[in-house]
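Here the complex is missing a single protein chain, while all its other protein chains stay put.
Now for subunit A:
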Amino acid sequence: MVVNAEGIPIRTTLDNSTTVQYAGLLHQLTMKARSTVRDIDPQNDLTFLRIRSKKHEIMVAPDKEYLLIVIQNPCE
């Protein structure tokens, strides 16, 4: 799903409630991750965020204005 900089979903393939939940939570997490990376080294920036859980893997690609969130079921 494609989310804007404030966490509002723009385009999605999942149902609405799930989308909204993912968008809100992952937006906050991405902000936190980005601030973490920049605190350690101000020249650095977050390019990709992957969260792997037991059931699937969540991938977040951040940008200045938008956020692309992909949820994948890994091969096993």
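The rule is simple: contacts are C-beta pairs under 8 Å (C-beta built on N, C-alpha and C of every residue); 3 or more make two chains touch, one makes a residue touch a chain; residues count from 1.
Methods note: contacts and distances are computed from a predicted model.
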item	value
Chain not present in the shown complex, as UniProt names it (candidates "Cytochrome c oxidase subunit", "D-isomer specific 2-hydroxyacid dehydrogenase", "Dynein axonemal intermediate chain 3" or "ATP synthase subunit b")	"Dynein axonemal intermediate chain 3"
Where the unshown chain meets subunit A, residue by residue	2, 4, 6-11, 20, 23-24, 47-48, 50, 52, 57, 59, 61, 63, 65-66, 68, 70, 72, 74-76
